[in-house]
Structure formats: structure tokens, C-alpha cells
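Removed from the display is one protein chain of the complex; every other protein chain stays in position.
By written order: A, B and C. Residues from 1 in each chain.
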């Protein structure tokens, strides 16, 4: 049974998912985390809110695949990855990645790998709504 | 007034310091964190507990200096850095670094910089106690 | 030549004005063949469609894959999660 956790969540991530406290373990000396937060500005424009669309069954499956990929950095790593979808406002957390390993280099590398691969491949799309009343589907970042 | 937080704490870090929830802000889209946890093994030996010694006034001052250094990655970053000292057992968190920036690359780079510089210069020393009854002051990592 | 459901998301769903189509596709098709079939149905949006990737049964495809009426095809515009 995998000790990894990965899930698509409706709405912004609850505060409980921002902490890596659940990953503290005596065999893992290092935890690296990344939290993505909805920004109030993009390309110089004010963002009022945004909506994440998602191809959910594929996204759930892909998160598992990406964790398997990240295990190249440390076969014993533990990863918890959550992505929120739907309506969010600036300041709300949309993604949380926590990786625990024995040593810190692998934790940083695996955490970084996960967010980069999420931004390349996870079937999640961001529609930004601006303070001038317009909106835009973003094309990756 | 600086919005940074840095402090030497007696004992293992309380759970509240493991979460970057306090750093979520609409202008900061990315938070990178590092948590150091006491490991139960080192160089193949079982660790029962350890004691961190600290030159406290210098350590407090140096944490501020290191955050100033990390601002080369993003002059607008916010950093929260805590290091625990004294008696700890495996699984307990000894250091917590949280860095919030507008974009993720600077957050990762600044967080990584902070833990590397802490391990180079912070006047904190770890005495490991092993399951064979011996102990050793470590010489850096 | 199975009839297969193709799912649309995000800007593709908005621009095509629907969240899916049923298309007749070859029993074995690669991404280019799937994109061509979608473009043939929606010629006004062929530029957008050409920028998309194709997933079959929740997996991006590169080479040709077998298709059946049970296959779930998705048109994947450039993603922007995180």
C-alpha cells in the first residue's frame, strides 16, 4: 500500500494541507514543500479571481505518475500532493506539495520536479478574471 | 519594520512553526519550505537522541544576516526561519524555513540558500547519542 | 472505424461551444489523426486545436494507439495548473 497521498480537491486547499507535519518521521531528516498561492497580479493586470478547470480522472492518475517519476531522486521518498480546482481568489492556496526524504538534496529536487511537471502536464487550466472585467485562459507558466 | 521572522527556540519546533500558512498573501504566488527533522540513523548507527548547543546571540543575529543575503533572489521575499536547540529525539523537527515570493524559482533558490548557509555558518552544534551508549559532536553536513 | 467520445476542456470547450463530440475515428490513430478529425468538425478553430495534445484513457499519446467505442479521448489545451 502506497504511503503517498495525491488528490484533486474542490476549491482552495484547506489550511491542514499546507503543513508537512504529517510527514515528520524518524527516518526522514528532510522535508521540502511548495505551496502555490493565487496571485493578485499577472502581467501587470489586477486579478480579481480565477477558475481552475480540470480533467479530473486524468489529473488524479497523472499525480500518481509524477510521484512515481520523482522517486528517481530517492526511492524511499514520501510525497503528499494536492491541487485545488474551481473558484479561487487571490491569497488562496491552489497547490501543495510535500516531499520527505532522508537527506535534503533529494527532497528539494523531488519537490521542484513535481511542481515543474505539474505545470507541464497536469490537465488543469486557469481562467483569470481581471479588474477590467475581462478574462483569459492562461497558456502555461 | 521587517516582516521577516527568525528565532532560536528551546526544544523541538512546535507544530505551528511547520506550516507556511502565515505567509500566504495575494502578492506572493509561491512559498517554498524546508523542515529539518531529527533522524534515527547516521552513518549506519542508530541515534537515540541528540542535543543542540548554540551560541545564541550570534545565531539570532546570523539568521537575520542570512535572510538579508537571501533577498538577492527576490528583494520582496518574506522569510520565516526558526531553529530549535537543546534535547531532541528522532522525528522531532529542528529547523523550519519558509520563503514566500511572487514566483517559484526565487522561492526555491532562497529557501535552499538559507538551509545551506545555516549548515555552513549558524553557530549551532549537534551532539548525537547512539544506541551503543556513545556520543559524538558532528562536524557539519 | 469506431465512434468515439472526445472531451473538451477550458478554452477549447469555450471556443468549440461544447464539452464533447462523438467522432468516427480509425481503429488505430495517433495524436495527429485525432487532431485532424476534431479540426474537420470545427474548422474555424483549427489553429487552437493544432496547439493541443491528445490523451486516450487518461494518458498522453505519442504514437498510434488502438481506439474502440469505449475509448475516452480528451483534447488537452496547453495546461496552466499550479
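Criterion: contacts are C-beta pairs under 8 Å (C-beta built on N, C-alpha and C of every residue); 3 or more make two chains touch, one makes a residue touch a chain.
For clarity, every value in this text was computed on a predicted model and none was experimentally measured.
Novice: Using the contact definition given at the top, list the shown chains touched by the missing chain.
Specialist: Checking the complete complex, the chain left out touches B.
Novice: Out of B:17, B:77 or B:115, which touches the unshown chain?
Specialist: Hidden-chain contact among the options goes to B:115.
Novice: I need the residue numbers on subunit B that touch the omitted chain, in ascending order.
Specialist: For subunit B, the residues touching the absent chain are 36, 52-55, 57-58, 61-62, 83, 94-95, 115, 118-127, 137-141.
The definition used in the following text is that only the chains that are shown with their structure count from here on.
Novice: Please tell me the distance, in whole Å, between the geometric centres of subunit A and subunit C computed from their C-alpha atoms.
Specialist: Each chain's C-alpha centroid was found; their separation is 26 Å.
Novice: Measuring centre to centre with CA averages, how many angstrom lie between subunit B and subunit C?
Specialist: Measuring from centre to centre gives 48 Å for this pair.
Novice: What are the residues of subunit C that contact at least two other chains?
Specialist: 82
Novice: Residue numbers in subunit B touching 2 or more other chains?
Specialist: As it turns out, subunit B has residues touching two or more other chains at 104.
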